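Left out: one protein chain. Kept in place: all the others.
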């Protein structure tokens, strides 16, 4: 793992990336705690361990770009700058949540920020992303769509239908595969006859690449920048596979009996947050004190979010029937 | 186009192949006539022009192999030796038909002959074929399943799901793509970002090959034999793409306004029946008289089939409610 | 007033939409070069260009989802699913995204897509190609389901569908394309949730939609001979459902027969009958009855197929059983 630092980025931005990754981490650790207390229900899919992907890919996007993702969406939402308190309130099912409490963990939305939803049917978000990109191309806009998906999703037929359509129509969409090695408890190799997944996209004539260092936010960012440039130049879709790891279970309900500690441990060493802060320290771009200050700041932000979520009202009964039709 | 003859085949078998191709042709020409007369209804998808594919692939199969196909199924049925009269009676909707008159043109079945159906939802037959092959493997049988599909079907997600499953589980199935250049009125290049279709299967680690000479029954047969050997040796699935051409419209309802005569004509020159009979003649393996006799024989068989179909009874009203449940 | 076929009325509505809004496009299998499998969009590609009349691969989930995405981006897609049978392959996108995105986002999103498709049997197309599945969509909150029975309604409802900011399933019947009716020359729209009294009568309410409306009107004529004066209600849209019109009718006639083409068992008629029970029970002189299709996979063979589809005689017989 490289210890150098992407030199094009100003120090402030490096610290922002670190802070965002830490924010995602703490947001989720505290969510898990409140899940345990019963303040949060349903499924809660934690992104812990994969923070470098969301931050590496989303930080270089423009405001007019759009994001579509799956149910493991907290990281993408926070990386996109969605309001932390409103995200937490959504988990608490409050009317102040990002989806008015109606979506929950799996269905974060913020249309103003171009965040077109977490989607909970595996693979279902792909055609949607193709459609958003179709509109861009039709209108001659040069903004793009990023579509996150998991390694498990590529086995759904919708994946291939979407690759073909995006390729055939030369649409500005970045498919961002978070290959964390598992779909629930099933290893990639047990689910995919082609385990080097980006090759599937390539075969539909979608330009593709695998980034092995998915825990290294700079590596992810570099790879994303290449992809973004390719797309903005009008070359059509791009498929970026990023290798990462899910530190926790699939959801809070997962007993994680399908993988052994000796497999997990080397990955825990590759904690993207630790990697980044170590490198910033090693390159004298920050200090232990500054990192402590960030931690405190993040802690405060999450505490405030929790406070906000706790104090916010639940939707009123008559809201049950609003938002069905426009 | 080669003028040599596959030397491993006895003369009698060569003539049988010619006869089968002629039978398919006449069966369909006469079907079209009776469609016009209103004796046949629904959709009628003619196989005319593609006869070398069915005969080349099906002739080397064993009796315990199974076939699954799409709605353009007359050619496969007759090549498999299904009863001509019962096939015609099916088109006429008679109770003596291969599916008791309940299936019609798109749904020929003959389980005794391992003919597991024409299927009319594009792509729908693929998982079915995977399942039949799954049973073979589970039981340790060395028979295989041939699954015919069209170039249009590969764009359905079910195609990829099936490739992945067959590959992952190493199943004995031969996917036989009849690439006739069109799905209804849409050219392959307008529908598939990867127009060399077998490469899609290859990317799922399914062994694949494209046979360019799909109008040459020997070329098709050779390619099929390679595939069959590969599968019987326990190597798993095989994907064979055969280039061919649909001489007629997609169905009887097709005005065929999407392709020009100058495109069609060179293909009409590559009439698989003419190619075969010319070669048999050139190699002194048959005579004009013998071919005339075959024609007459085929004509009689089709005439008798029509007679049988005409004279057969329609299903009785109470048959409406039989065959729903076992 | 012009006499138009159902097909031409729909063509007119589509062309109007294409002309008035550059963000309207039509997408589907063989809608372009082939001209549409029921010739509804014949010539459109030449007229409006390949950018707007888009032939898709055979990938229902993919291209319907693409339309949904474009709608979410604010465009006005009109997506054709060749027949409603094939819509099962796109059901995930329709039910899980089109119908729910607005709700799950707390109202941030709207999905102004029109999904045109073709329902019904009677063409000897056998079990997989003869289903009437609109009732499945008609129960999904977030969708609207439109079922025109004639040319004038088709045009008026299509205009409303195109203008609607919600996902609309616009369901046509293949055996209606050639049917003609008077279509007003002046511009009009038909709002969703407004059933039509297709024939007024005093003795029984026959409630139908799609092709069973002309069939029910024929039944009403047969019933004249029995001295029975039937009212025929055309639901026109299943979701939203105009219950008031048929409830008012039942209050007047005291008898109801619901007619539809789909399998009788579990059909949409059950909803209508449940509504009648709830809201007009005391008016009923007899049970609210129904006539649906045979509960079988549709057979190919013509004589059998004919037994699966409600005829005027079957409707008239059911009505007679109430007297």
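So that you can tell them apart, the chains are marked A, B and C in the order they are listed, and the count of residues begins at 1 in each.
The rule is short, and it goes like this: a contact is a pair of C-beta atoms (placed from the backbone, for glycine too) under 8 Å apart; a residue touches a chain by one contact, two chains touch by 3 or more.
Since we're looking at a predicted model, the values are computed, not measured.
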(message) Using the document's definition of touch, tell me which of C:100, C:159, C:196 or C:236 contacts the absent chain.
(response) C:100
(message) Can you say which of B:41, B:101 or B:249 touches the chain missing from this structure?
(response) B:101
(message) Can you tell me which of B:78, B:129, B:174 or B:243 touches the chain that was removed from the display?
(response) B:129
(request) Since one chain isn't shown, list which residues of subunit B touch it in the complete complex. (result) 97-103, 107, 109-111, 116-117, 119, 121, 124, 126-136, 138, 157-158, 161-162, 164-165, 168, 322-326
(request) Can you list, in ascending order, the subunit C residues touching the missing chain? (result) 85, 88-89, 91-92, 95-96, 99-100, 103-104, 126-128, 135-136, 138-142, 239, 241, 263, 265-274, 277-278, 281, 284, 286-290, 295-297, 299
(message) Tell me which stretches of subunit A touch the chain missing from the display.
(response) 41-43, 90, 93-95, 99, 101-107, 119-123, 152-153, 155-157, 183-186, 190-192, 253-255, 257-258, 314-315, 317, 319-321, 324
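By our rule, only the chains that are shown with their structure count from here on.
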(message) Counting only Cα atoms for the centres, state how far subunit A is from subunit B in Å.
(response) 47
(message) Could you work out how far the Cα centre of subunit B sits from that of subunit C, in whole Å?
(response) 37
(request) Quick one: report the Å distance separating subunit A from subunit C, using the average Cα coordinate of each chain. (result) 41
(request) Could you tell me which residues belong to subunit B and also touch two or more other chains? (result) 155-157, 190-192
(request) Give me the residues of subunit C that touch two or more other chains. (result) 56-57, 59, 61-62
